[in-house]
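Note that this is a trimmed complex: some chains were dropped, and none of the rest were shifted.
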């Protein structure tokens, strides 16, 4: 059971005021939730630099008319098949596709797969987004 | 027609050597492809800060056992329905879900939707990834 605990934070009054204004703008319901998010974002960064089990998404924009490109991207994904959870494909317009590949695995392996896909000729833009399995972060 | 043009870049020999080594490690087929990616990544950043029409993904990790959370996330997405292209949901384990929402619109509106979703109580980790419609970037 992962019960909620409570602890006190001491802060300068002025800083707290600035923070309250900021989290209102960011639409947080309360301070605890905003602080939890700051903490988790810090810890996710650490998970990725420690080569731990992670979850991420690889986002690719490409022109599906480029001969052979779709096949190359599929081949690469098959080589790293054990990392891949799912794949979503969106037709942005007559030419452009967006593909979002959801991956799970050691962060270095995920990074290698992202490198292979993003560096493929014809991929217009690629990004690896690092998130987390969620374990231990709540 | 978007034809390929060619231009010359002058570079110090030593820097070129370091770059060649780097792109080999990153698995690029040639220098042009690597340089195109550096250029596009720079331009995508600019598109987002200029509030132009953009494409992005919002990645959320949450515990689907939290009462009412899924409904809140769905409600928020309906309020910004015109921005949303698709939604992929993955069950990471007994507790954790990963949801990837693909969005398209003015970058500030997309940012607001991301703020609303990420700040929702119970969302363990959230990230907005900025990419592009692909237009003008190739």
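Think of it as A and B in the order they're written, each chain with its own count starting at 1.
Note that in this section a contact is a pair of C-beta atoms (placed from the backbone, for glycine too) under 8 Å apart; a residue touches a chain by one contact, two chains touch by 3 or more.
Since the model is a prediction, treat every value here as computed from it, not as a measurement.
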item: Full complex stoichiometry in copies [only 2 chains shown in place]; value: 4
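Methods note: only the chains that are shown with their structure count from here on.
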item: Between chain B and chain A, distance of the C-alpha-averaged centres to the nearest whole Å; value: 9
item: Residues of chain A touching chain B in the complex; value: 23, 26-30, 33-34, 37, 40-41, 44, 55, 57, 59, 61-63, 85-86, 88, 90, 92-93, 95-96, 98, 100, 102, 104, 115-116, 118-121, 123-127, 129-135, 137-138
